[in-house]
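Just one protein chain is left out here, and the rest sit where they should.
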Amino acid sequence: MLINFKEVYFTYSPKTPYEYEALKDINLTIKEGSFTFIVGKTGCGKSTLIQQMNGLLVPSSGEVTAGEYVVSSDKKRRTKKLSNLRKEVGIVFQFSENQLFEDTVEKDVAFGPMNFGVKREEALEIAHKCIDSVGLNESYYQRSPFDLSGGNRRRVAIAGILALQPKVLILDEPTAGLDPRGSEEIMSLIQKMNKEGITIVLVSHDMNLVLRYATDVIVMNDGKIVKEATPDELFLENDEQYSLETPLIAKVVKAFHDKGVNLDTTNIRDIESLANEIVRFKK
Amino acid sequence: MKIVEIENLTYSYDGKKNVLKNVSFSIESGKYISVIGHNGSGKSTLARLLIGLLRPKGGSIKAFGMEYTKENILKIRSRIGIVFQNPDNQFIGSTVQDDIAFGLENRCVPQDKMQGIIDEVSTMVDMKEYLTKEPETLSGGQKQRVAIAGVLALSPDLIIFDEATAMLDPKGKREINETIAKMRKNNPELTLISITHDIEEAFNSDEIVVLSKGEVFDIGTPAELLNKAQELTSIGLDQPFLYKLKQSLKSKGIDVSDAANIEELVNKLC
Partner (left out) sequence: MKNLVLGRYSAYDSFVHKLDPRNKIMCLVVLMVAVFFEYQDYSLTFIMGGILFFFIVILMIVSHISFVSLLKSLVSLWFLILVLFVINVLVPVKNAESLGVAFYIGNFPIYLLSIFQSLKIVIRLILMLSLTLVLSATTSPLDMTFAFEWFMNPLKVIHFPAHEIAMTLSIALRFIPTLLNETERIMKAQSSRGVDFKHGKLSSRFKAIVALIVPLFISAFQRSEELADAMEARGYDPKAKRTRYHIFHWGADDTYSLLLCNILLGGVIYVSVAKLTLDTPLVLPWILISISLLITVLLLTGIITTNRKGREISK
């Protein structure tokens, strides 16, 4: 499913003293099957942007199209039942473990599909599949989500969105607060879903993740999109950094560049590929 | 001088499963210690025991030569400051200055001395211009700096950072790490314990305590621990970036193991 932004503006609390323009003239296409990262400083409009993608927020002007759904500032053009869009485009919010409320894991995961009219038995079946696919097994079905560790609660929350069987999955800082092993596991899980054909949109501050996983990167600043690029263009070729943190790998590539050595950056994504590239240069 | 001495410390929340088992180590005054370990390794429990929010189920802790008895606990606590993980849940005052004053009020600091202290510590953490601001107008990094100011106001001998940067964005993390560096420069006597899972951060400290499943897995300087990197990997801990890169190069036949930073590494390779 293709998501397309056309001249989207968004203002919070219009016509009050708290009026605040969070998005300005957004034109953007999220490619089908891509692993798109949205990056930028806190308060740059990333969270507002993702909420336009499943109709939680409606543009103040302009429109977002997602497949056949139209989220437009113009009421006449807007799709009547926007809530159905949320089945197609799932959002996993930051610290999503806080949204669990049922007494068993399976019931919590089945909650989403049942809201969209799926029968209880069928919803539980979907739930079981999704719990398995986030790396938890059968022994978790009947457990209370509140007895699980933080990392596992987050998996349950992700399974709860996966159970809607969305075509696009949006995640806001899915690794925040997890230890390195926990974030590694969550990220490979997300990568697996991407390989299975789900379009992934991920908001993150961790530039090492961006370099490693992204196919496309959108850089935002002050409510505007300032750059759309592939990760190697962004970190390894370009000198301008859009006040983003530099991934450590990019620092190494830069240090080589300063010495007059230009490594071939197209394949550099992680330490292993960087080492390979250095070996190639030494030969 | 040993500022903290922990011997055979054991703790359990439910009386069945020990979160900490026979933990023993001591901390020299003026050192910067990191405690690392994956989630659930007992790191945060250790912090709560050190500040006296929990009482040991076995073994003992001593701080400043004092046992953690009922009579001593307030005396010990008055010399230890702690900064917790969640910036929102430790902001007690309704403005920055009220929050810094909270600890001073508890310690019965005379009212006419407060403003001077508040001005001094807020300058130290670069929050002087924000004294009258309310917490909801501040970023996570700013709130954590206020928490540090609140701790500094009581001039403690030991400060514990309990994953104080875990919920912050990179800018907030950088701000806190800069503040910590500045604090150490201003007061070399200050002892710091940083509980963290940021491996790059931990390898900047004087000594690292590695916890695994409630037990001390290893203690040593960053250099000593790097020699046992394989073992760290076996308990699911990461290694610093530079070390991993050097290892990867080594396995491909390039040995640059004596490079101390990225510049040196690149210089050696070119």
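To keep things simple, chains are lettered A and B as they appear, and every chain counts its residues starting from 1.
Heads up, the rule we're going with is that a contact is a pair of C-beta atoms (placed from the backbone, for glycine too) under 8 Å apart; a residue touches a chain by one contact, two chains touch by 3 or more.
As the structure is a computational prediction, the values presented were derived from the model and not from experiment.
**Student:** Relative to the complete complex, which of the depicted chains are touched by the chain excluded from display?
**Tutor:** A, B
**Student:** Touching the absent chain in the whole complex: find that residue among A:96, A:152 or A:208.
**Tutor:** Considering all chains, including the one not shown, the answer is A:96.
**Student:** Specify the residue from the set B:90, B:122, B:142 or B:248 that touches the hidden chain.
**Tutor:** B:90
**Student:** Quickly run down the residues of chain A that touch the omitted chain.
**Tutor:** Residues 13, 16-18, 51, 54, 56, 83, 86-87, 90-91, 93, 96, 98-101, 111-113, 115-116, 146, 160-161, 164 of chain A touch the chain that is not shown.
**Student:** Taking the full complex into account, what residues of chain B touch the chain not shown?
**Tutor:** Residues 48, 51, 53, 74, 77-78, 81-82, 84, 86, 88-94, 97-98, 101-111, 114, 132-137, 150-151, 154 of chain B touch the chain absent from view.
The rule is simple: only the chains that are shown with their structure count from here on.
**Student:** What is the distance in Å between the mean C-alpha positions of chain A and chain B?
**Tutor:** Taking the mean C-alpha position of each chain, the two centres sit 31 Å apart.
**Student:** Which chain B residues qualify as touching chain A in the complex?
**Tutor:** Counting only chain B, the residues touching chain A are 38-40, 85, 139-140, 166-167, 169-172, 197, 199, 236-238, 241-242, 244-245, 248-249, 252-254, 262-263, 265-267, 269-270.
**Student:** Report the residues of chain A in contact with chain B in the complex, numbered from low to high.
**Tutor:** 41-43, 149-151, 176-182, 205-207, 245, 248, 251-252, 255-256, 259-261, 271-272, 274-276, 278-279, 281-282
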